Structures are given as C-alpha cells and as structure tokens.
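Removed: one protein chain of the complex. Kept in place: all other protein chains.
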Amino acid sequence: MIDARGRLGPYLFLGPAILYLAIWVYYPIAKNFYLSFFTAGASRSDAPQFVGLANYQRLLSDDLFFRALMHNLAWVALSIVIPVVIGLVLAVLLVERRARLFYAAVFFLPVTVAPIMAAIVWGWIYNPTFGALNQFLAVVGLGGLAQPWLADPATALVAVNMIGSWGYYGFCALIFLAGLQGIDPEIYDAARIDGANSFRRFWSITLPLLKPTLVFVLVYTIIGSMKFFDIIYVATKGGPDNSTQIVAVYMFDLFIRQGEQHYAAAMSMVLTAIILVMSLLVIRNATRRT
Amino acid sequence: MSGPAERVVVKGVEKSFGRTQVLKGVDLEIDPREFVILLGPSGCGKTTLLRIIAGLERSDAGEIRIGERRVDGLEPKERDVAMVFQSYALYPHMNVFDNQSFSLRLRRMARTEIRDRVERAAQTLGLEKLLDRYPRQLSGGQRQRVSMGRAIVRSPKVFLFDEPLSNLDAQLRVHMRGEIKSLHHQLGTTSIYVTHDQIEAMTMGDRIVVMNGGIIEQIGSPLEVFDRPKNRFVAGFVGSPAMNFIDGTLVGTSSGTAFRTTDGRTVPLGPSAPPPGPAVTAGIRPHHLRLDPTGPIRGAAIDVQPTGVETIILCRWNSRDLLAQTGERIRAAAGEQLGFSVDPANIHLFDGTSGERLAA
Partner (left out) sequence: MHATFNRLGATLGANGLLILFVIISLFPVYLMFITSLKSQAELIQNVFALPRNPKWGNYPLVLIERSYYRAVINSLMLAGTVTIITIVLSCLAAYAFAVYDFVGRQLLFVLVLVGLMVSEVSILIPVYMLLKSWNLLNSFVGLVLPQIALGLSFGIFLMTTFFLQVPKDLVDAARLDGCTDLQLLMRVMVPVSIPAIGALAVIEFLWTWNSFFFPLVIATRQDLMPLSVAIIDFMGRFTFNYELVATTCVIMFVPILILYVLTQRSFRRGVTMGAVK
C-alpha cells in the first residue's frame, strides 16, 4: 500500500463516488430525519410546521403501524426458517456432488426472476379457480385443503412469504455452498478418524466453520425482510384486511396516496433504525462468542 | 548492451511502521557497477531499505542519491531504477513481449526502438521463442527470466532484486545464480540484491551488507564478512552450518593468553590474542573443529550425520550444542565422549557483553 500523506491522488479517485453517495444517500437520510420533525402547513402554500416528536408519538398510537411491523418481524422469522434453512440443507447435500454447479445454477434461477414477476406468476399458482396449487392438491387427493390462499387473511402472509422464499433459497444455497467449499476437507477426514458421525460432523465442524457465512446471510435476510416491498405490493397490496400489511407498503401508501410525507418520513426513520439495531445485534453477538 | 552505471548513496535513512522502527539510521555507499547484497534475517529491514531506494516506500528521515541526483521525494518512475520481484510480478494479461515493453510504451518510445530493445533482451535471456506466450504458460524459471528482461530493456541506472530466486527449486536456483551474475558482468549496472540465503550472498555479491534489527552490522566482501565477522551476530548469521559459540574468560598462562571455558577447560590462543580480561565468547566454525582425542574441547556425541561429502557431528557440551564438520567418514555411538582441537588462528573472540569482535 502506498503511503499518501499530504497527497491528493486518493481523494481525487474517491471524490466522485463519495460526492455521489453524499447527494443520493447521506443527504436524503439526513433530510428524512429532518422532515420527520415537521408537519405540512394547513394549506399547500403554507410552510411546514415544526412539531417536534409529534410524528413519532403518532407512530406509537398507530395500530396499523405496529401490525405492519409485526408482519415484517414475522417475515424475518419465516425467511430464516424457510429459505435460509432450505438453502443450508441444499448446500450440504450438494457440496460433495460433481453436479453441484448445475444444481446450484437451477436453484439460483428463481433469484434472477424479478420479484414483481414472481408475485404475478405465484398469484396464478395460488388462484382459487385455475391455480396450479389447488389443482395439484385435488390430483393428489388433498382437495379439501384447497383455498383462496392469498385472499384469506389466515393464510395470506405465509402464502405471500412463500413467494419471497422461492426467490431466496437459491441465493442462500449458493452462498452456503461457497462457504462449505472453503472448509478444508482434511478437517472432515480428521473428524471421521476421531469417530464423529455425520450429524456430529455437521454440528461440531460445519456449523462453527460456516459462522461468518451464516452471519452474512442472517444480516442480509434481516435487511431484506425489513425493507421488503415489491412482492407484497404486487401480490396483495397489504390486504386482505391488512393481513399482509408491511411497513414499506404502508409508508409508500401514506406518502404517495395520502400525501403524508412527514409522517411517512418518521416511519421510514424508525424502520431504518430498527434494521440497523437488528443487524448490529446479530453482528455483535456473532463476534463476541469467537 | 551496457547500461549506465551510477553510484548509490544512502545516508541516515530511518523508517517506522506505526510504532516499530524498522530502519534506525542506515548509511551505505554503493560504487558504480558494484553488486551489493543486503543480507539479514526476516524483519531486519533489508526489504524496506530496498523499497525505499526504489521509491515504493517513503523514508522518515535521511537521503538517497542515485548518481549526482537526490531521489528521495521522487516518484519511483522518476528514479530510473528497475526491480525484480520474488513473485516475478508479471502482468498476467500481457504476453511476454508486452510485459517487457510496458515501461517503454508508457514512455512513448518509438516502436522500432522498443522492438529492438525487447529482442536484444530476449536474446540475452534466451526468451526469443516465448515472446507471445502469457505468463501462465511459462515455467518458474522462464517467468524469472521475463521479469529480468523487463528490468533490462529499460537500461536503468540501478537494478534492485528482492529475493528473486526464493520461489525456484534448488537446481534452478543454482543455475539462475550464475545467469544473474553473468548478466551483471555483461551489463555492469549497479545492483542491489536482497536475500536471506547464505549461498546467494557469498557467491554473487561484490560486497555483503549484513543487516539486523534496522541497522547495518557489517559491510564487506563475502570472505571478509565470513573470515572476520565484526560481531557475534554477523558471526552467527553468516555461514552454514552456523558458528559454535563457547562462553568463557581470557586468562594468562605461561605460553600467553588462553581461553578458559566456564567449565574450566583451557584452549590455547595464538600470539596475537588480546590480554587477559573479563568475559568473552569464543566462536569456532564447525569445519574448524578437528577430531582429536586429546583436544581441549570435549563433548558427548548426540548424533552423527553422514551427508556423503562430509560428516556432521552434533555434540552436547556444557549444556550447549556443538557442531563439527569433517571430511572424514567417522562413526560414534550416542553418548560417546569426543575430543576436538582447533587451530588458534580459527578462534574468533567476541566481547562477552557487547558482542563486538576483539582484536585478534
């Protein structure tokens, strides 16, 4: 590395990117924070009024916001339980296979499908009249289970999460596969000689050595689940009866449809803070134990 | 193809990385056309010194001159030096010709001149048939040659070598040693060569600069450094297998000064020995120890290792290892007491505290 004390070089190269981020990321965040302390004037021409923490107080008494936030948290939990675990299992099954890259490529295909497209296609699969899922259930003799998956508040959140999971397990599998391939096979040979069975080897060797990868996937899953938007916006718009309402969709609605930009700004501030805190907690917990 | 030859002067150079000082004031003068070796254990600062001369690192204090020009503060490219790296550092996306001509193209040299120079270098190094190969298609030795070719096409004022042979296997290393040496004879360019390899240092350099802990311990011709090490460090570092050290004092006897070991044995010293005094360390190279049942130096054999050419005898004496090297083929059982004698002229004496060589 070149020591550049008192030289301009590195700053010239960094300048454009940092300036860019300043305008389109750092400034907006600060502005968002600023906006959240105001409220719109009585009429369009009036200047916004400073209201202190009023928007945040309103959030505290906004039941729909809490419901949406709970749905986000449920989305995080579902995304960890379903696609992350599936991805891990698939990666473990694949790591010693010669065709692993082929399988990984197939599993990754859904990741390349735009979320809005996944929402549309799965909307058909879930369709009560011509949907593939109900037809399939009928064929295998489980017709009794058939229902309007996305239209029933009891099943909608899980059903819509399955769409997200479909586009995510392949991503997890690919990352875990890379992590697994980074583990020295001689360690497994040593464990085998020491008499560890396959479950033991997974538990005592694979998981601990995969920890950095796991942490990355967890943080990535949390961030992705908390800011989720596309699939729900297209598949359910938060309905039926707000059973799939999430913060991003609610905020979008407040901002675009209801023109509540100051309240929406406060909401997105809180969401950002929650994402940050959750991510840092995972990272800190992970690094403390090593 | 003879390049310009310049004097290189290093004066009072200091360098720290964070809180560790890696160079603590280094002075060095290298004559035009000289081939100088920087030798020392890892972490002694030899590579840092080389990189400071190249301009890849900035010194905290001191000055560097190449020829008449003061170069510290100049960019590497303004210093007109070329460097050969341990990893060869060939550009993987360029073929041999492009690798060698890259610096010339950057200077916008005329195309015919470039072709001419690369071809001459290729001829010198036997690379004519490899010019359109890529580095990944070359063997280690070929890559090494390309990286030297890249240095010589520029006809720089100084060549810098950073352990260029340590990635090669033993046989090729011997061969490349010879090649680099003959190349230097042909070109006569002032060269600075960093290594931790004894043999490279002894066989290639006009002078060896022994470094340790950020300072220069000794500068001298290879045999000077080997025969008259200035202090205990140089004595122990130069030469393989390493010199034996025995602690003791100098005492007066009827036949002049003698060396008395801590366990009470007396080894006679020559007439030029210093007067009796306090604690000293005697250094004896393994090949100077002669098997002699009546000799004053005695030890219990631990292991006898015949290498074919010679025999290495490892003994334990006074809770210290003692190594002897002899051309004879001998056998000894473990634990057997062996005696050695040594020609007084081959005993090096060092001050017991400072480690400096005592006049002898």
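A and B label the chains in the order they appear, each numbered from 1.
One rule holds for everything that comes next: contacts are C-beta pairs under 8 Å (C-beta built on N, C-alpha and C of every residue); 3 or more make two chains touch, one makes a residue touch a chain.
Not measured: the values here are computed from a predicted model.
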* Quick one: say which of B:I64, B:V81, B:I152 or B:I180 touches the chain that got left out. => B:V81
* Asked: Among A:A132, A:A190 or A:L207, which residue is in touch with the absent chain?
  -> A:A132
* Footprint of the hidden chain on chain B, which residues? -> 51, 54-56, 75-77, 81-83, 85-89, 91-93, 102-103, 106-107, 150
* Asked: In the whole complex, what residues of chain A lie against the chain that is missing from view?
  -> 1-5, 7, 9-11, 13-14, 16-18, 20-21, 23-29, 31-32, 35, 86, 89-90, 93-94, 101, 103-110, 112-118, 120-122, 124-125, 129-132, 135, 166, 169-171, 174-175, 178-179, 182, 212-213, 216-217, 220, 223, 226-227, 229-230, 233-234, 247-248, 251-252, 255-256, 261, 264-265, 268-269, 271-272, 275-276, 279
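Rule of thumb we're sticking to: only the chains that are shown with their structure count from here on.
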* Structure fact -> Chain-centre distance (mean CA atoms) for chain A and chain B, in whole Å, is 59
